[in-house]
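Right, one structure below, let's go through it.
The other protein chains are all here in position, but one chain of the complex has been omitted.
Now for chain A:
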Amino acid sequence: MTAAPTTELVAYDDAVRRYDPVLGIEVHVELGTRTKMFCAAEVEFGGEPNTQTTPVSLGLPGALPVVNGTAVEYAIRIGLALNCQIAESCRFARKNYFYPDVPKNFQTSQYDEPIAYDGWIDIELKDGEIFRVEIERAHMEEDAGKNTHVGGATGRIHGAEYSLVDYNRAGIPLVEIVTKPIEGAGERAPEVARAYVQTLRDIFRALGVSEARMERGNVRADVNVSLRTSPDAPLGTRTETKNVNSFRSVERTVRHEISRQAAVLDAGQAVVQETRHWHEDTGITTSGRVKSDAEDYRYFPEPDLVPVAPSREWVEEIRASLPEMPAARRRRLQKEWGYADAEMRDVVNAGAVDLIEATVAGGTSPAGARKWWMGELARRAKQADVALASMAVTPAQIAELEQLVAAGTINDKLARQVLDGVLAGEGDPAAVVRSRGLEVVSDDGALLAAIDEALAAQPDVVEKVRGGNQGPVGAIIGAVMKATKGQADAKRVRELVLERIGQ
C-alpha cells in the first residue's frame, strides 16, 4: 500500500497562497437549429424516445450525412462573437470509439481543422474587474444519444440490469469552444471559470444560436484544472472534470479541485491525469477514467463530407448582422440609465438588466424601475428564495403600477398591496385596484367628513395648530388616513386639515 487516496483537502485560501491554478475550459453548446447536424430529423426537447431520428441519426447501413447550413452559420456567429478567425476551408473528421449512444460508433467532429480559431473574450467579474480569456478554437460536432441505466441503486452503469438508449439527441449540432490555458486568475480562478461560462451563455442567447438552458444540458462544461508552484513554473498535470452543468457547479468544481490537488501535491504525490466526475450533492469530484491509457480515436478526415468553405462575403454578412454583445449592451444601458458603476453591477448580478430594460420601455423612469426591481421585488424574491426573473410579475405590470402611482390613483403604500394582488394572480395592476377597491380617496366631501370627525376628537391639537405650531397636525392626518383605510392622498388631507383649522 503506497499512495492511499488523499481524502484530506487543503483549505482553499492556503492552497491558492502556495499554488498557482491554471484552467482550461471546454464548453459544449447545443445549437437551436430546427434539424440535426447531418440530417433532417426535427429537434424538439422532450419528445418520445427515438421519435426524432432518421436513418442517418440512427447510423443505419447506407445512410450518409449532409451538413446543416444553419448550424454552420451559427458556428460562424459564435466564432465571430468570440473574436475568432473563421477558416476559409475546414473539414470534418471521424472520432472513432465504440459506445452504444454513438450510433455509427464514431462521432463526426472537427479535429485539426476547426471552423473558428484564435479568439478572445473579456469577462466581467463581480467587482467589475475585466478578465480576458483567450480562445483556442470553436468547432462543430454532433451530440451523442442518451443512455438510461435501469436497475441498480445509483442510476449509473455499474449495477444496472440493462440500459436504454434514446437517439433523439444523437446528431444534434454542437459547437465546442476550447480556451487556451487560463493563467493569472490566482485565487479568483473559481470565479473566473464561472463568469466565463456565464458570459458564453449570455452570448449564445444574444446571438440566438441556442436557448442555452443549463438545466436542459444545452450548455455543458468540461473543466480542466492544474496547479503549479509559481506562475513561472511549467504547467502541472491537469484533471478534466466532465459535464459540469451549472454556473455554481463550475465554480465549486474549480474550488474543490484546487484544494484536492494541493493536498495531493503536499503529500508529495503526483496528480493523476484523468477525467473526473462532479457530484453536486457532496460537492466533490471523483476519479473517472485514467487518461494515460486514453483511447486512440483514430481520427481521419470524414470521407462522406466535402470541406466546409464559407465565402468571405458570407462571413462578413454574418459579422454585419451580429447583434449587440451582452457586455456592450450593459455599458450602453448603464450610460442611458445614468446608473453608478456599483448600481449597475448590482443590477447585473441580480439578473435584472432585461427586467429593467423592459420596464423602462413600458414608460417607467430608469430610477423608478430600479427602485422596484432592486427594492421591493428583490426583497420579496429573496424571501421566497427564487430568481428575480421568475417572480410572477412582468415588467409591463411594474410599469403600469408605477403609472398608477404617478397619476395619483394609488400611493406607494397601496402600490405594495396592488403588487400583492398581481403576485397572487389577480390580474394586472388596474384590475387589482378595481377588484380590491384600492383607489386613493380623492373626493373632498368624503375626506372632509373624516377630517371634521378627527378634529372634533382632538380639540387640543386644533388649539396648538391655531397657536402657530403645525407640528401636531400629523396626528389629525394619521387619524384621517386610518379612517379611510390608507386610501386617502396624504398631501390633500394635510391641505384640507389646515384649511379647516383656518390656517
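Odds and ends about this structure:
We take it that a residue touches a chain if its C-beta (ideal position, glycine included) is under 8 Å from a C-beta of that chain, and two chains touch if they have at least 3 such contacts; residues count from 1.
Definition applied: contacts and distances are computed from a predicted model.
Going by its UniProt record, the hidden chain of the complex is named "Glutamyl-tRNA(Gln) amidotransferase subunit A" among "Spore germination protein KA", "Multidrug ABC transporter ATP-binding protein", "Glutamyl-tRNA(Gln) amidotransferase subunit A" or "Protein-disulfide isomerase". Among A:77, A:104, A:220 or A:370, only A:104 touches the chain that is left out of the view. The missing chain, though absent from the display, is touched by one residue of A:304, A:420, A:463 or A:499; that residue is A:304. One of A:64, A:150, A:267 or A:457 touches the chain omitted from the figure, and that residue is A:64. Residues of chain A that touch the chain left out of the display are 55, 58-67, 94, 96, 98-100, 103-106, 163, 165, 296, 298-300, 303-306.
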